[in-house]
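Left out: one protein chain. Kept in place: all the others.
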Amino acid sequence: MDFSPSPRAAELSRRVRAFVETEIEPVEPGYQQEITRLRESGGDAWTPLPLVAELQAKARAQGLWNLFLPAGHEAGYAERFGTDGGVGLSNLDYAAVAEQTGRSFLAPLVLNCNAPDTGNMEVLLKYGTDEQRATWLEPLLDGRIRSAFCMTEPDVASSDATTMEATAVVEGDEVVINGRKWWSTGAGSPDCKIFVFMGLTDPEADRHSRHTMVLVPRDTPGVRIERKLTAMGMYDEPLGHADISFTDVRVPASNILLGPDRAFEIAQGRLGPGRVHHCMRLIGLAERALELACRRAISRVAFGRPLAKLGGNAERIADARIAIDQARLLVLHAAWMLDTEGPRGSLAAVSQIKVAVPTMAQQVIDMAIQMHGGAGVSEDFPLAAAWTSARTLRLADGPDEVHRGVIAKLELKKYL
Amino acid sequence: MDFSPSPRAAELSRRVRAFVETEIEPVEPGYQQEITRLRESGGDAWTPLPLVAELQAKARAQGLWNLFLPAGHEAGYAERFGTDGGVGLSNLDYAAVAEQTGRSFLAPLVLNCNAPDTGNMEVLLKYGTDEQRATWLEPLLDGRIRSAFCMTEPDVASSDATTMEATAVVEGDEVVINGRKWWSTGAGSPDCKIFVFMGLTDPEADRHSRHTMVLVPRDTPGVRIERKLTAMGMYDEPLGHADISFTDVRVPASNILLGPDRAFEIAQGRLGPGRVHHCMRLIGLAERALELACRRAISRVAFGRPLAKLGGNAERIADARIAIDQARLLVLHAAWMLDTEGPRGSLAAVSQIKVAVPTMAQQVIDMAIQMHGGAGVSEDFPLAAAWTSARTLRLADGPDEVHRGVIAKLELKKYL
Amino acid sequence: MDFSPSPRAAELSRRVRAFVETEIEPVEPGYQQEITRLRESGGDAWTPLPLVAELQAKARAQGLWNLFLPAGHEAGYAERFGTDGGVGLSNLDYAAVAEQTGRSFLAPLVLNCNAPDTGNMEVLLKYGTDEQRATWLEPLLDGRIRSAFCMTEPDVASSDATTMEATAVVEGDEVVINGRKWWSTGAGSPDCKIFVFMGLTDPEADRHSRHTMVLVPRDTPGVRIERKLTAMGMYDEPLGHADISFTDVRVPASNILLGPDRAFEIAQGRLGPGRVHHCMRLIGLAERALELACRRAISRVAFGRPLAKLGGNAERIADARIAIDQARLLVLHAAWMLDTEGPRGSLAAVSQIKVAVPTMAQQVIDMAIQMHGGAGVSEDFPLAAAWTSARTLRLADGPDEVHRGVIAKLELKKYL
Partner (left out) sequence: MDFSPSPRAAELSRRVRAFVETEIEPVEPGYQQEITRLRESGGDAWTPLPLVAELQAKARAQGLWNLFLPAGHEAGYAERFGTDGGVGLSNLDYAAVAEQTGRSFLAPLVLNCNAPDTGNMEVLLKYGTDEQRATWLEPLLDGRIRSAFCMTEPDVASSDATTMEATAVVEGDEVVINGRKWWSTGAGSPDCKIFVFMGLTDPEADRHSRHTMVLVPRDTPGVRIERKLTAMGMYDEPLGHADISFTDVRVPASNILLGPDRAFEIAQGRLGPGRVHHCMRLIGLAERALELACRRAISRVAFGRPLAKLGGNAERIADARIAIDQARLLVLHAAWMLDTEGPRGSLAAVSQIKVAVPTMAQQVIDMAIQMHGGAGVSEDFPLAAAWTSARTLRLADGPDEVHRGVIAKLELKKYL
């Protein structure tokens, strides 16, 4: 057992941290203010500000681009699309990097490592045909377009993914798509050109063999962004979350991923790494919140003493430190399980972090908000948005309760 | 000891509940959508929609208007401005009414019982001169104008109110006002015409005798709304929260409330009832969240069973019921203490509810959000906004930590 | 609504408090040391020390005896057996008294108000024949004997009381009893002469009409105290908890209470008040723990300051104060519900306190233990025993989970 990061993970996470701290964090407040100004004045807050492209170019020049690309699947892409070293990282090594990208809401986009693009790119990498890869994966790796994942539906409990009702019916060499999908993250951006759609194809088949994943270009007739959703009041520009209707949408059967009725097969492989990424970013966000809380605690004075010396504030900081450190180790362990045992063998480990980390982050950030007083809930600090990220992740990719069910089932099975 | 409400409280709260359920809750979603549409299209989301005035007229016609007016101080106002029965209510009786107004974010405004107008009206009622009352109190009671309370400052820990730095200097028959105030709730509305400003007058005096409260009309030269603040991403239109600068603002000395350096004296009397109102509204909001959670739990199906039958959901509903009922009793008790022991004698009781109720509401609403899945964090349900109300009240009117300090001090004093 | 206690409740609880504080609390440590000495030396720790009889006589002389007797059912007993005023108390009034008896583990016994004697006496009062009352109720009211309630069984999940397997078979004019019962509180005392036994009589009947309650004198052949149980390591002398076997035990059919198969009918009426008593005593115990915590916090010095000034200690005291006050109101409300709505109408209210109060008390006492350091877990303070009382009440009279189920069912029913 050895808790020191690999040299590559240590070096990359150090460089990403430096990039985020020196290039991104200083421009965050201005970015947020400009978004606010645009939103309040009826302007376009959805097209990424020019700053993003500038930062992306800078990151890419330093090789801090597409670092999410998984070892063993890179097929030359890591080399062609700028990943430092030209070789993909293990889940464990990337986890250390993802933590640093989580510090800023802008960083994942700037480093081309944001959800759901990373998951969609992985799916194309693993399951895409050469044509699918050429058409969609390469521009995604190049940062020219963005993508969305259309799975959750408003009318069914999507926590039970087998209940999905939107249809993807194979008719000859076409697939006909109908239904409603929401919480399609990324679809708020005008750059979002491709949707990975999951629909019901074969209602009579076994529960996990009914659904198909299809690539649906955004501009296909019948696709309509009904509205952009707010999560706890926030639009999360420039990516956002859309509520999308699909009405008699027709795409070629060659847009099917892997094959009809194989959506769950794809989903399984996709979700493990995605959850590790999400959780590691939240660890980074919780670290940032704790850092802000500490800085506030020593600089703000009330009743004649810095906040750090008042009541339970110091104990709360200690509890936050413990909570973050425990959670980080759990995520790193899950990443290592993914690397060593694969998706099946790490099922419980991944469900564990999915339950533990968002709740931990929510609590740490809530503490940091409280330490900031009114400023904490305002846009002057990244804390309100950070809290919302943590809160929504208790629902996204499976609610806590479903993951607890998975863990309990595997735990009880040991004694059956 | 008797836990049955007085006949008047029972009757009024029943009528208010019926009004909120039949007149306001059904129009809530449409109202929210229209605000969203205006906000997204760069329209004016700050002028109350015509619907508000219609509902206000209806409420007033039924006597459900200005019900907050306190017994013993009504001076004919309850009669003139439509309070049902023409006589003010005790804190205890009004608490039952306030709970029902808390169910909907629109209801307090519709019933002319919203913060901070209620607190400002009480201050004018108790401490205003005849002229101050005629000029500001009457239009407020009439619902023609709105008001804000300017106390919190961005640059000092306003949890320790004695640190406030904005100045209100008496120069001859004028008061000169300088400084910055934020979280001035209500100041987002174009109808908000009067600010109750609290400023430093006499820095050398005793800590609680340095500050003065002054009436500052919004259109006085030197007053500038710098921006509207979001609380956890929400503007809370049409009242909102403003960040306001005051630069060499001059008002007549007759605008001083009660007298120079007597701001804390006023604040003490103002805050007790205000905290009871806030807390009772949160009780109502938590009840609404629990109701929504129950309805969702029995109607939504996952894994072949309604959510109510899955995992710990039923236990969570039970815990929410217990938490709400405990908290309600605590608030009613604090209201009764205010009625029987006055502000000094109920200091600990009021601080207790200020700590207990927002945290309780935050947890119950969080549970309801989780039960709703993605819909819970969206604008399709009032839950996200409800959560924000609860969260911000852990900071507004004194953060939890300060109130815990008050309670502990009084508790430990018993043994000193 | 009125939160002031009735004059009688105020006066009695004041007098009981004074009695407990001046007569019982000072002798507690000596009593505990003597029990310890007897236990360690192999002596008899189960016969109440002479002190108990002396205190009982003193309490009785002051009318502080059998105060649990319920209004409306006293049938002259309150007058004959010394209850102050000669008339029984409402559940609400007795609740205030029970709180004060909860401060000391000895007080309920001294005031003849301890569980399960109170519940057994109530059963005899409500459902006993004249003969049953003369034989068992009167000596119990007189404090000459004690009783136990034999319901919980080791081999079935007694949280579902319908699963009880021990049998009470009616054979002619006899009842034949077989089976094993444990957690029969009170059966450790040599003074315990009568058991209220609940057994299966009619396995084919409806789930709630299968069981019978029978009076079983302890010295009946076939009754055997197998062992005394420890609860979290404590024997709770002199009453204790026994594990009892019944082998072909025969008693006259006239020992049946109310009638064959009517055990659940009796249990329902018995449990409501019993749970209120338990919970109010825990409120008193939590108050005592908080008092001890406060005294320690101001008198013990570490790092140069009293504990009250260190870290989160003051905030923890505030939280304890809030938790106790909320819980007390909830219990008083449940008692009032029992008085006004009866056992059926107060089902949810009673389950609520059964969930809320022991957990609250457990937390408050745990905090007080922590404030005392090593002394807190020792026998030098009553805190370790207090904690155990709270912990076991999360299981006794129905585990938390079952009560949450009752509450949730009734809550969800509102929307079905």
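Labels for the chains are A, B and C, by order of writing; each one numbers its residues from 1.
Going forward, a contact is a pair of C-beta atoms (placed from the backbone, for glycine too) under 8 Å apart; a residue touches a chain by one contact, two chains touch by 3 or more.
Model, not experiment: these values are computed from the prediction.
S.K.: Going by the touch rule at the top, give the shown chains the omitted chain contacts.
M.R.: Spelled out, the missing chain touches these shown chains: A, B, C.
S.K.: From the list C:W183, C:F197, C:F246 or C:W336, which touches the chain that is not on show?
M.R.: C:W183
S.K.: Considering the whole complex, which of C:N66, C:N255, C:S346 or C:T388 touches the chain not shown?
M.R.: Final answer for the missing-chain contact: C:T388.
S.K.: Provide the residue numbers of chain A that touch the chain removed from this figure.
M.R.: Listed in rising order, the touching residues are 1-6, 9, 92, 290-291, 294-295, 297-298, 308, 314-315, 317-319, 321-322, 325-327, 329-330, 332-333, 336-337, 340, 348, 352, 355-356, 401, 403-409, 411-412, 414-416.
S.K.: Pick out the residues on chain B that sit against the missing chain.
M.R.: Against the missing chain, chain B presents residues 311-312, 314-316.
S.K.: For chain C, enumerate the residues touching the unshown chain of the complex.
M.R.: 36, 39-43, 152, 154, 157-160, 163, 182-183, 228-234, 300-303, 307, 310-313, 366, 369-370, 373-379, 384-385, 387-388, 391-392, 394-396, 399-401, 404-405
Convention: only the chains that are shown with their structure count from here on.
S.K.: For chain B and chain C, what's the span in angstrom between their mean Cα positions?
M.R.: So the centre of chain B lies 43 Å away from the centre of chain C.
S.K.: Once you find the CA centre of chain A and the CA centre of chain B, what distance in Å lies between them?
M.R.: 37
S.K.: Of all residues in chain B, which are in touch with two or more distinct other chains?
M.R.: Residue numbers touching two or more other chains: 401, 404-405.
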